[in-house]
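Of the protein chains in this complex, one is absent; all others appear in place.
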Amino acid sequence: MTDSQNSNNNEKDEKMTTSHATPASLSSVASARTLSQPGTALLGTGLETRGVHAWFGKKHVLSDVTLDFAAGTVTALIGPSGCGKSTFLRTLNRMHEFIPTAAMAGEVLLDGKDIYAPGTDVTKIRLRVGMVFQKPNPFPSMTIGQNVLSGLKLAQIKKSDTDDLLESCLTRAGLWSEVKDRLGEHGGALSGGQQQRLCIARSLAVEPQVLLMDEPCSALDPGSTFRIEETIAELAKTMTIVIVTHNMQQAARVSDYTAFFLSDGGPGEMIEAAPTSRIFSSPQDKRTEDYVTGRFG
Amino acid sequence: MNKVIPAPSKPWQPTLVDKFEDLLIIVGSLGAAGAIVKLTGLNGKLGFFFAFFFTLLVANFAFHFAKRGLQAAKDSLLQVFTAMAIVVTLIPIISIVATVVSKGYKGLHWGLLTKDMALASVNDPIAAGGLLHALVGTIIMVGGALIISFPIGVLTALYLTEINGKLARPIKFLVQAMSGVPSIVAGLFILSSLVYPVTKALSGLMGSLALTILMIPTIARTSEEMLRLIPNELREAGVALGGTQWRTVAGVVLPAAKSGLVTAIILGIARIIGETAPLLLVTGGGDALNTNPTSGAMGSLPYYIWKAFLTGGTPEAFARAWGGMLVLLSFIFILFGLARYLSGRKVG
Partner (left out) sequence: MAIELKERPTPPPARQITTKPRRSDQVFRIIVTIGGMASLVILGLIALFLSIKGMHILVDEKFNFITESRWEVITDETGNVSEANFGIGAMLIGTMLSAAIAILVGVPISVLSALYLTFYANGKVKKILISVIDLMAAFPSLLFGFWGFFIFMSSAEYWAKLINKYLGFIPLFDVPTPIFERSPFIAGLVLAIMIIPIVTSISREIFDQTPLDRVQAAYALGATKLAMIKAVVIPYGRGGIIGGAMLGLGRAMGETVAVYTVLNVVYQVNWQILFGAGGNVASLILLKFGEAGPYEVDALMAAGLILFLLTLLVNAVADLLINRFGGKGR
């Protein structure tokens, strides 16, 4: 398994270096890390995009993004607002198509298979690629416990040991100790930060390979943000995480890789992608440097 | 650098193959339903419909179960159920329009607009009578109702949107409650408050007043919706320029809502133009042309139709009734089309 994964990654390296002038291939670094961690073979080979474009109606909002998210890594997508990073994130689990005028081009590969291929069951894709939204959105009609297990109910997955699952999801989301005595209360009774961790726990219950987070801390106070960041670090051991953030410090704190997006008035483009330390210390592109040093944005 | 931008696509939309498969399922179910009707005791349109519905459910479920599993199959059932509900909703409206047009056109002739029914009996040829009296009566009564209910409706709407005082919530409720007043109660109210104690006679004006009660809530609610569409910045701009609230409303808000208020009028007319029950009680419903709303029985379109159906019994009377119904339905279509056209345009 690891061998084939490795060679698979190498193939991708070649493709990337030939077709794109990305300074450093992400996946070579990533696969090194992947291999070094035990048990990550279960993660699959991660998520890759090939020339992804996105449109809303006639407006071209995202142009030609080719990016690999290696298994077991945290990738931060940064950039000023309107640069297409959230749109890009939403193409990764096919939430993009909920906007009636939306269109796209390119491929998104999950374990090497295009999730946009005809005949793909989109609900199965979303079970494997979970999502946490900007605003905490627990289901108000359900209790805390029901919220965590709502994914199982929604996708009609039968599980026998739901109590264990409930505990493990809440523990991984860093919420167990706070809510273990009040699982029967409604989700709305929690604070904003707790609600967001509840939403994370909810998406963990269906055991996704990849977790997408769309500015998960933007509606939260610093204390809650810190707790969520801890949770992200914990989760990264067992899954691939892609996080969109406005906050560069947050990107620096939580991510292994960072991709910088920018729009010059036209469609958003990915300017640079590299290990996070490199993006913040020695970016290759002038625009990245200007952004991370706070000259604009 | 010359980048090639690929064509936008929507890979989530059903492909041609998917559409073809769906069509195949529908056609197959139609065929199977036909076969079931032939082979078993089921008969009639209802039998066919149920057979079709049932086979469509089974076929859809089986197809999606085989293709994508149980969840997708259950999901497809909901789609069949909702689509069938829409079909069931649409069947009556199509049937109604088709019936009125196919039966009503026989009753149409140019004399409709020039003659009344004063001298025509139920056995006379269709061309002998007309609905001049009914048209004139309806126009007078609806016009009268409009003159009273438009100011009241708009003032109510203004209270809810511009003043929005403590009573806004109860008044909103009362307007809602008023729209639920059964039309026959409106008729009884006019009888008990005006006809018996004051005028002691039925007339067109009484009809107008009864219709007013039914019209006010429609105008008030539509106007309120339309006034709410006016952006608050416009009001603030008016006040910031030193205008009083009154000047802002009269000079900025109402002109901006003009087409919305016209829509309210049109929907109000559409609400009452076919209203029958109160007119049966309070107008007297004459057969001769009467242009004086304050005295004498006054005919109206709904009364004309009602009378032709219930007291006629001859082919001519039925043709007249359906003809009148076609005229009434045409009015509603025109009013509704106008309202759609106006509200489709940008407010302001």
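For reference, chains read A and B in written order, and residue numbers begin at 1 within each chain.
Throughout what follows, contacts are C-beta pairs under 8 Å (C-beta built on N, C-alpha and C of every residue); 3 or more make two chains touch, one makes a residue touch a chain.
All values reported here derive from a predicted model rather than from experimental measurement.
K.L.:
Can you say which of B:131, B:175, B:265 or B:342 touches the chain missing from this structure?
P.N.:
Going through B:131, B:175, B:265 or B:342 one by one, B:175 is the residue touching the chain not shown.
K.L.:
Kindly state which of the options B:37, B:112, B:141 or B:213 is in contact with the chain not pictured.
P.N.:
B:213
K.L.:
Tell me which residue among B:273, B:298, B:319 or B:342 touches the hidden chain in the full complex.
P.N.:
If we include the chain that is not displayed, B:273 is the one touching it.
K.L.:
Just to verify: which one of B:15, B:40 or B:95 makes contact with the chain not shown?
P.N.:
That would be B:95, which touches the missing chain.
K.L.:
Against the chain that's been left off, what residues of subunit A make contact? List them.
P.N.:
Residues in contact with the chain left out: 93, 95, 98, 100, 123-127, 130-131, 133, 135, 137-141, 150-151, 153-156, 188, 199, 202-203, 206.
K.L.:
For subunit B, enumerate the residues touching the unshown chain of the complex.
P.N.:
44-46, 71-72, 74-75, 77-79, 81-86, 88-90, 92-93, 95-96, 99-100, 151-152, 154-156, 158-160, 162-163, 165, 167, 170-171, 173-178, 180-186, 188-189, 191-193, 196, 213, 216-217, 220, 244-247, 249, 267, 270-271, 273-277, 280-281, 302, 305-306, 309, 321, 325, 328-329, 332-333, 335-336, 340
In the analysis below, only the chains that are shown with their structure count from here on.
K.L.:
Can you list the subunit A residues touching subunit B in their complex?
P.N.:
By the definition above, subunit A touches subunit B via 51, 53, 55, 60, 63-64, 94, 97, 102-106, 116-118, 121-123, 155-156.
K.L.:
Show me the residue ranges of subunit B that touch subunit A in the complex, using the header's touch definition.
P.N.:
Interface residues on subunit B, with respect to subunit A: 3, 5-12, 15, 17, 68-72.
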